[in-house]
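As you look at this complex, bear in mind that one protein chain is not there, while each of the others sits in place.
Coming up: chain A.
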Amino acid sequence: MSTVVLRGFGWRHAGRRAWAVRDVDLRIDDGERVLLLGPSGAGKSTLLAALAGLLPADSGEQAGTVEIDGRSPADARDRVGIVFQDPQTQLVMARSGDDVAFGLENRGVPAAEIWPRVSDALDRVGFPYPITRSTAALSGGEAQRLALAGVLALRPGLLLLDEPTANLDPAGADLVRTAITRSRSSSTLILVEHRVAEALPLVDRVVVLEAGGGIRADGTPEVVFAGYGDRLADEGVWVPGFPLAPQRAIAGSPTSPLAATRAVARAVARAVALVVAEDVAVDKRLNDVSMSVSAGEVLAVTGPNGAGKSTLALVLGGLLAPTGGRVSAFGDPKPPHRWRAATLTSRIGSVFQNPEHQFVTSRVADELAVGPRRLGRTPTEIAGTVDSLLERLRLTKLAAANPYTLSGGEARRLSVATALATAPRLLVLDEPTFGQDRRTWIELVTLLAELRDEGHAVVAVTHDDDFVRTVADRTFALGELSGRPA
């Protein structure tokens, strides 16, 4: 167990004018379990990196002091363990047991002690496979469990968790939270997490960082949320007890009691189906699917991992050729995957799960101009489109920024904006609300509802129950793909 003391701590990354975090005075005692909150950009991750001794002195400027058990973080590295967001870039070895052993080898633990400590750590996180299990064959949630085991095996006095479930689907996130609970770790814990309701059972104290520096609130969850809950919710923290307003289409609501009205609405919708899929299949990724999407509706595609949801999104988006069945759209005799790219973007916009995959330029404004330019729009038209999209998605201030330097929420908004730049009638999104803070979430859902009411069709692959509840007009559930290799 470790004690953490910060006095007037601040950090400014080299080459940046603004401090990432500053004026933090904080004492965390042995065995305390702290949830660290704050609006996006308040410096939560920087603070964790500082505690983990991962901010080299030459990479920025420090103010004040940080002490872990009276030592500087650089000297206390062996007492601190940290788990990051991305499971893919935390695992080092090809076999699960070897990966847990990696940290023990680095710390010079005698060989005879390594394997008992490996099995103990794997047992504590509830890792369900033998130690020879290939790390490449693990799901995201399992990989994060393994990463946690790798850190617990080192018996850290201070355990830092930097949004450990942000990249996981709900089932995977549950696995990791269960693992944190069942590990019965006696370490001092500092957790950064947007999803407060799910994190609360793991902590006994909440600390809220202020965006401009300093600490806004500190205390038990009850006290902090009673005093600051509404402001935190406005700033994007998922504070429990703040409901989300439904954004249903005015007509054709699925909760309408009049079955006859619904039948009429459906008949009308079918008449304006933008895309129709008949028995569409993709080898080993998607079983036969028949569906249609109509103008003026938000369709949520749900289903377990590996059911082929993302594959279906690629097929509907005209990006992947189905190996069976047919897709017809916009009255074109050719299926979407055979269209020229420019034609495709004028009809169907796709938003990928990882926004970074989608960026092709080095400036936010250029990114929005790519699509319209490909369609041969005039420079005046392009400038108009770019400006109005920047405005609509609150990106005007970032027009000259590099897309790769944006925060998660900003990158998501930009990726949606790039798809809208060519004004497609159909929008296909893969997990649009995934990992977003509450503020970005509400903005996205409102935007999609507006697009729907303007007569666009929206297809969203999603695991997010809140999304389905608030904005989806119809849900299409994909079943488990049978005969899938493990």
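By our rule, a contact is a pair of C-beta atoms (placed from the backbone, for glycine too) under 8 Å apart; a residue touches a chain by one contact, two chains touch by 3 or more; residues count from 1.
We take it that contacts and distances are computed from a predicted model.
One chain of this complex is left out of the view, and of "Nitric oxide reductase subunit B", "Peptide/nickel transport system permease protein", "ABC transporter" or "Roadblock/LAMTOR2 domain-containing protein", the protein name its UniProt record gives is "ABC transporter". From the set A:12, A:33 or A:77, the residue in touch with the chain omitted from the display is A:77, counting the whole complex. Only one residue from A:4, A:28, A:101 or A:217 touches the chain missing from this view: A:101. Think of the hidden chain as still there; on chain A it touches residues 52, 54, 77-78, 81-82, 84, 86, 88-95, 98, 101-111, 114-115, 118, 135-136, 150-151, 154, 314, 317, 319-320, 340-342, 344-345, 349-350, 352, 354, 356-358, 360, 370-371, 374-375, 404, 418-419, 422.
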